[in-house]
Every structure is written in structure tokens, then in C-alpha cells.
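Worksheet: one structure, shown below.
Apart from one protein chain that is not included, each protein chain of the complex appears where it belongs.
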Amino acid sequence: MDLDFDIRADFPVLDDETLVYLDTAATSLTPHRVLHKMNDYYRKYSANVHRGVYRLSHEATELYNDARRTVARLINAEEDEVVFTRGASNALNMVARMLAPYIQEGDEIITSELEHHSHFLPWQRIAKERGAKLIFVPLDQNGRIQLQAFKNVLSPRTRVVALTHVSNVMGYLTPIEKITELAHAHGAYVSVDAAQSVPHMEVDVKRIDCDFLAFSAHKMLGPTGFGILYGKRKHLDAFEPVEFGGDMVGIAEKDTLTYQKPPLKFETGTPPIAEAIGFAEAIDYLEEKGLETIREHEKRLAEYAHKALSGLEDVVIYNKDADAGIITFNLKGVHPHDVVTVLDDDNIALRAGHHCAQLVMQWLSVAATLRASFYLYNTRDDIDRLIESLKRARDFFKDAGL
Amino acid sequence: MDLDFDIRADFPVLDDETLVYLDTAATSLTPHRVLHKMNDYYRKYSANVHRGVYRLSHEATELYNDARRTVARLINAEEDEVVFTRGASNALNMVARMLAPYIQEGDEIITSELEHHSHFLPWQRIAKERGAKLIFVPLDQNGRIQLQAFKNVLSPRTRVVALTHVSNVMGYLTPIEKITELAHAHGAYVSVDAAQSVPHMEVDVKRIDCDFLAFSAHKMLGPTGFGILYGKRKHLDAFEPVEFGGDMVGIAEKDTLTYQKPPLKFETGTPPIAEAIGFAEAIDYLEEKGLETIREHEKRLAEYAHKALSGLEDVVIYNKDADAGIITFNLKGVHPHDVVTVLDDDNIALRAGHHCAQLVMQWLSVAATLRASFYLYNTRDDIDRLIESLKRARDFFKDAGL
Amino acid sequence: MNRMENLYRQIIMEHYKNPRNKGLVDDERYNKSHIRNPSCGDDVTIQTLVEGGEVKDIRHEGSGCSICCSSASVLSALLKRRPVEEAQYISTQYVNMVSGQSYDTDVELEDAEAYQGVKQFPARIKCATIAWQAFEDTLGGDDDE
Partner (left out) sequence: MNRMENLYRQIIMEHYKNPRNKGLVDDERYNKSHIRNPSCGDDVTIQTLVEGGEVKDIRHEGSGCSICCSSASVLSALLKRRPVEEAQYISTQYVNMVSGQSYDTDVELEDAEAYQGVKQFPARIKCATIAWQAFEDTLGGDDDE
């Protein structure tokens, strides 16, 4: 199946036919279907879940529980291993909080310079709190995590391995299955930031065998304010809740408390009901199109874009061998902000900045970059438009003396 | 202005004219306007906030920032004192986390049996962690928090006062201004659970002078998955963030980190953008109707309902003198679940259970109760229908021999 | 029979008013399971004495709605003195019946048959099954309290 047609009509933002949207790695567009589904909840059921014994509430609860089943199916988890959160950042912070009590002074936490701030800073914090050491897997000359480099930093003191599945700047796929196997052999927990992988490829938590994995709905056609924490059932059983309050309680008394079983144990308060329901619809949509088909589509676009960009004088590409539909580059001598303003003038939405990944910016020795990222609704035409606009930017700033 | 007309047309769930919705204290209905506003975001701007330098992202950011201004205006806070959260429960947990490091062994935390689990359990936890003591303000014979009783438990060891503004079961208004004044004179922090007050009355954080205050959007015509933490600027400046990651960072390096200024310091990751924008629209709507007008309306309904219920044999009302539009009651000899099933059969949505407030259930010596709660879209007709249905339930279970 | 009468059959109300096998015993040989439905406060404890592959005794205690409490009584009467496997099998058929799934209609459910009507009230399925869940937990082996 080829995706190069018709898909755009599913996305209301693309009603503006002049718009080229190349910032999916930050947040994706949302199809009509997902909006309809969320509106349906507010229009028909609008009621709290779990707690009501009346019909509306029961129907809302059914839809809400279906959403959990859909997510579980997507990543091949069990239903009770899927915790609903505010987003990937929230989920990754929860992992760090849950594991914190098990980290002793002198323990080592392995992470990388490829991490998004939301996967690196919680561990920086826990390391400080618990007197543990943050260890960075040395990246290879292209900026990749290689298995051998991981082996070199793995030690009997390794307690946690916190790595990204796909880097949001370099678009590299981490060899996470092998890493997990090695980490487990050393008795370490593995936390995987899958914010850039789950939206774009088939991810199977049983195959990866990681202990935790997190991703966000808004990067995969779903709503804002919603994300997933996958955790192995045995961990969710063993670890203490992160928040306390309504819905996670079994029996509450003045000085005692029993918890609900996972995942409720980790979900306090009225949950993001509409968001869960909307996200399930997004997953259905993606599965209908086929995640592998989408991945192929992105790959073809990325190849096309790489070729076109390489042909452009004054362009520096930082991730020529990316595995995902993410291209990180700069126009020599021109600050990415200035470039983006020209692109924006041509109605091309592209990200300039450090992409919440200052460590990899430091590794690249740049302050900021441009980043184009692709999804199922992008076309070759988008890339042609990008190239044209980049030429315009280059010429403009050349004329201005840069 | 009287609200008894036309308002229902604003609420799509009420297109079902046979429906009587009396469960607003759990979650409110959502007006068309709020849905349209959220759809607009997804349809037109759908872009991440803060980080993009292009037009779509900038427009999303503007709307998002406007939402913060709207919330600040609603409760008379400064913009940078308004932290966006997943909901009241999340916000109240954050307060407990933020204050935890300042609580010493032997310190006292004053709370009450009226608290929702989300305001009592986080403090139960912190008390355990820090070796502090949870002190419960003794309730008066009606279940109210009286100022004198509060004075009696206030001590030089009081570090935190965590009280609800309006109880979600008893509908009592806590004399929170005077309590705050006294608490501050003793050097204690005051955390206010305003989940049931802000939706129904004018709340002014400057007048209350509390240190923290929390509420949820979904209980006031807004979306699920969103809520507010108000915190005094000086506290938000002084306290450590609760979560770490994207957007709360200033400069991140391998072993150092600077934070953004509040409120961003407390908001990690892609925020609930559509939700914030939708909530602002809900606030606009409520302010147009007038919060005081709504309160009057609810009061009149509550009086009417109290009178009607009192006239019904076999009804026990637990909060005859409620200050808010919440009536908690039972049908003698019949379990509230059984009652609710009859009401549901008449398409009346009412809550039966412990309302996430097991302590007040224990105080009332009941396992569960019925609770009817009112909002601007309720009418006298709703109450007449409720009474009729309760009669039916009573007669039915009498016939069944209860 | 209207919808309410179909749910609240006489036999159910009768068990509610006059529960069989009610009250726990202080006997270490019993397995105990205590479940509270946190959404509504239904609270059931089931005690089971299993000996020689047979369910020798079932006791229950708790508070809750008529559907929940009565079903604990019905369960105790129905499953007492059955081989464990049979009791387990019957329990599964009952749970399937009230949740509207297919079940083995050859099984004699006796008084439990009266819970047929529950499947029309999805919000009450939990009430009708909580005691049965607790019972199955007691067969699971370990005492969970």
C-alpha cells in the first residue's frame, strides 16, 4: 500500500493546502475521527468512570476500559500493565520515582547523551538524591549507541538502564532488545523512552522485555495531555504508588491504606477519560493504515529528503544514517531561527532549537539545529517545497551578507 | 437573572430530554462551546507550544498563554502562580511533594475527616515518610469544621493545614480565610482543596491568602485530564520541582541543571494544550452566566430539594444545612446501590457510594450514601423527577419486603 | 414482569433478608478472601474450608447492596459440599451468565438462576460477581490476608 494519496483529507489542519507540516516529532496532527470520538464522549456519555452505578457512567467506563485494551494490544502488553499518564514525561518521571527507593549509594545508572530531557533529568535528580552515579554510554562517531559501548559501561553496580528507543534528534534506533538482555543479566532495571518509536513502528514490550516503557498520545494522532506508562506487572505489584488519592485506594482509614491492584494503583483522581478514548481511536486508525506501511512510507520520504538536501550547497546534515523519519540539519552560517522564519513565510512548519535534548546539541557542538520529521500525511511534494524554501533562505541570507 | 431556561440547550448530553443529570460533584457536563474551542485547536493550530518558532506553534502558544491568564483572573491570582496539572488530585499530590522536605519529625499536619482521598492520603503518606503526625480537626455534631475546633488543634508544631474548601459529601463551606490567618500566625502552610468551591462560587486566592489551592476543569464544564494548582509565587520560587524534563529546564548539562521560572518550573513535558484552551472557554462561559447567579440558582434548587426530600418518608438526609448544592441522603433500609438502579431505570443519573471520602462515611457510620448535586443546567423539574423516582424505589423495595 | 422485577427476583430478596451461612468462623483451616469494591463500598469476605478436594464449608460476611449480599448467600448454599473442581466450574458458569457471555446451560444453578436479569444492568454485574470472585480467590491457595 502506498500512502501518498488521500490521507491528507483525514487531517483538518491540512485543509490549508499550502501548509507543509514537518514537525511531527514535536507533535502530530489529529485526524477527524479522533476528534469525533472525543466529542462523542463529551456529547453522549460525559460522566465519570469507575465510580458511577448508573448507565452513563457505566458506558463511559466501558469505553475507557476498551481504550486500555487497545493500548495493551498495540504494544503486546497485558491490560493491567498499561498505566494512563499525562504524557511520556510524566510516565518517565514516575519510573524514576518508583525505582528511587531501590537505588543505593554508589549504584550506577546508565543513560545517554541522546536522551530527551524528560528521560535524562529525572535520573540526574535521582542520582543526586540517592548518591548514585550517572554513566553515559559513549556514542560512536555518528552519535549512535553501539552495543559494544554499552557493554563497556555495564557493571555489577548498574542498577538502572534508561535509554531512548529512537532519538528525537538523530533518529537512531537503539539496539534495545540486546541491551535489555545484558542489563537483566546484570540485575538492572531497563526504562525505555519510546516516545519516538511507538508512533512509527511495531513495538512489542514482550520481545524487548524491558521493565518500563513510555510514550505520548499527541505524537501519534492522539490528544494532548495523555500518555502511557507500560510496566511489568510484577513491578507494578511490588512498587509503591507515586500519587495518593481517589481511585487508587482500596480501604482508607485514618492511619492505614490499602491500594487497588495495578494499573489503578498508579492512577489517582479522575482520569483523562476523553483523552483515553480519543487515543484508542488514533491507535485504531494507525493500525488500519498499518504501522509497518507507515514506517516504509517515512523511510522512502526520508531517503528522498536526504538525497535532495545533500544536493543543496551549504546544508549540513547531522544524521545521514538515521533509522527514522527525522532529519537534523543546518544551513551553514545561518542561525536555524533565521532559516525557520523564511520557511514559515512559505507556510512550512519546521522546528528550530535544541529539541529538549541539550546534551546531544553539546555532543554535536551546535547551539541549535533545524529538524524535519515525517509522518503518514507527508508527501514528496512537502519535501520539494522544503527544498525550494531552503534555497530561498540561503539566497536571501547570502544577499544579506551572511 | 434566572437560569431556569434555555441553558440546557448548551449541553449536548441534555439533548436527551428524559435525562436528569444530578452528578456534577463527580463530573460536570460540557457545553458545545468548549468542545468547539478544543476542536478548533486540533483543526487549526495543532502544534506544540513554547518550542516552535513557526506560525502554527506561535498561535497555539498564544491561546495557551491566554488560558493561563483566564484562570488567573478567575481566582484573582497572578499568571505565574497558576500551574497546569492533570487535575486536582495531581495538584494536591504536588503540594504534598513540594512541602515534604520542610516537614520534620514530630511536626503536625492538620486535616479533617471531610477530606476527599486526594487531599488526605498524600498527607497520610508524607506524615509517615517524615515522622510527622496527622491531626484531625474534630467535626461538630453536624460534621462541620468550626473555627474553635480548629483553634484547639492548632499548635506551634503545626506545619501544614490541609483542608477542603467545600466538602464533596456534606457540602459545607470551611471558614478557610480565618483558618488561614490563624495558621499563618503559627507559621504553617495552608493547602486548600477547592475542587468543589471554584466551580460554584467566586473564589479569591488573595482574600483567602492560602499558600496552595487546587481544582479540576472537568467539574466546571471543562475537559477531563486538566486541573490547576495555584501556589504563591514565593513558594513556587523557593520549592523544588516535582518532575524533571522538557520545558521546565533552563540549562541542562550532564551534571547540572537550572530551572525555568514558575509556573513552567512545575510543568514538565508537552502540556495539555487543547485542555487548557477548552478550560478557558468553560471559564468564559461560567463568568458570562455569573458565578454568583449560578450559586443562587443552586441554592434555590437545594432548598427546594431539601424540602421535597424531607417530606418523603424513609429518607434520611445527612447534611440538612449544606452550603452548596449537594444533598447526601439514603432511603432507610435500602442500600444506595439498589436505589440508584431504580433511579437509573428512570434515566436519573445519581451517585451512590463513598464518594472517595471514606473517612466521612466512617464518621457518618454508613457504608455508602446517595448524593445529588446541582449545577446551572439543573431545574426544579429535575428534582420533581427525582422525588417521583425515589417514591417508586421506596414502594418497590417495600413490596419486596425491605 | 418489569425490568426491576426481573432484576430483583423474590428469591434474591429472600436471600438478602435471610442469608444462609452468614458469619465468619475463627478457624485457621479456612481460606479467606476479602474484597472491597472501592467504587461503591460493597464489601465481602468469603471463608472456605477445603478438605480432600471438597469444599466442606463456605462462610460469608460483609455489607453491600441486595444483589451483592444475597449472591454471597446463594453462592454458599449452592457450592457447599461440592468437589473443588465442580464448584469452580459452576462459579465460572454463573459469572458468565450474569455478564452476558455464553455459559453451560446444563449446569444446575438453582437459586443462582435468579440472577439472569443482571446482564440487563451492566452497572450491576460487579455487584453480582464480587462474592464469586472472592470465593474463587479462596480456592487459589494462599490466604490473601
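Odds and ends about this structure:
Each chain gets a letter, A, B and C, in the order it is written, and its residues are counted from 1.
We adopt the following convention: a contact is a pair of C-beta atoms (placed from the backbone, for glycine too) under 8 Å apart; a residue touches a chain by one contact, two chains touch by 3 or more.
Not measured: the values here are computed from a predicted model.
One chain is not displayed; in the complete assembly it touches the shown chains A, B. Screening A:Leu139, A:Val242 or A:Ala352 for touch with the missing chain picks out A:Ala352. Among the residues A:Glu62, A:Asp314, A:Asp338 or A:Asp384, only A:Asp338 touches the chain that is left out of the figure.
The hidden chain makes contact, of the residues B:Tyr54, B:Tyr230 or B:Phe397, with B:Tyr54.
Listed residues B:Glu62, B:Glu287 or B:Asp381: the one in touch with the omitted chain is B:Glu62.
By the touch criterion stated above, the residues of chain B touching the omitted chain are 50-55, 57-58, 62, 247, 249-251, 260.
Where chain A meets the chain that is not shown, the touching residues are 335-338, 341-342, 344-345, 352-354, 361, 367-368, 396-397, 400-402.
Assume only the chains that are shown with their structure count from here on.
Of all chains, the one whose CA centroid is most distant from that of chain A is C. We define each chain's centre as the mean of its Cα atoms; on that basis chain B and chain C are separated by 37 Å.
Remark: chain A and chain B have CA centroids separated by 31 Å (rounded to whole angstrom). If each chain is reduced to the centroid of its CA atoms, chain A and chain C end up 45 Å from each other. For chain A, residues touching at least two other chains, in rising order: 51-55, 57, 247, 249, 251. The set of chain C residues that touch two or more partner chains comprises 38-40, 123-124.
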